[in-house]
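One structure follows; several queries about it will come next.
Only one protein chain is missing; all other protein chains are in place.
After this line comes chain A, so read on.
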Amino acid sequence: MATVRLSFSPAPVHVRTARLVGVAVARRAGVREDLLDEVRLAIGEACTRAVALHRQYGLADPVLVEMSDAGSYAVRVVDRAPIEAGIGLAALPPDELANESLTDEALTTGVGFALLAGFVEDLQVRPVDEGIGTEVRMVWPVGR
């Protein structure tokens, strides 16, 4: 089992780095080439969500990304925001997406969750085991 951990200060500029590392480790773990675009997008969305929450709550703590390939490729993205902020995300129906009263933040959050749910078959969003925060856990099969 190989584990790669990346922790970054909650700034948008680092989300791209997390995507690049996540895809590199996925490729190394044996995730099928045709799934890598989805891996890239999903890791990006999970990190974007974590960065947004840290900024919303004024948290300087780093966002943690942990990738492991024990039998499958599992990625955990951990934030330190109060859990009630992280859970209860909902995908938005089309007629609400272009609704004038919907804020940009709410739209982006809803769309981000739709992408996570749509691209990751094995997805869990749950409170972290210790302390404050939420963990987004995503698993992809490896093709070896």
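The rule is short, and it goes like this: a residue touches a chain if its C-beta (ideal position, glycine included) is under 8 Å from a C-beta of that chain, and two chains touch if they have at least 3 such contacts; residues count from 1.
Definition applied: contacts and distances are computed from a predicted model.
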*What is the missing chain called in its UniProt entry, if the choices are "Heme lyase CcmF/NrfE family subunit", "Anti-sigma factor antagonist", "Minimal PKS ketosynthase (KS/KS alpha)" or "Sugar ABC transporter permease"?*
"Anti-sigma factor antagonist"
*asked:* Just checking the interface: what residues of chain A touch the absent partner chain?
replied: 12-13, 15-16, 19, 37, 40-41, 44-45, 48, 51-52, 91-94, 97-98, 100, 104, 107-109, 111-112, 114-115, 118-119
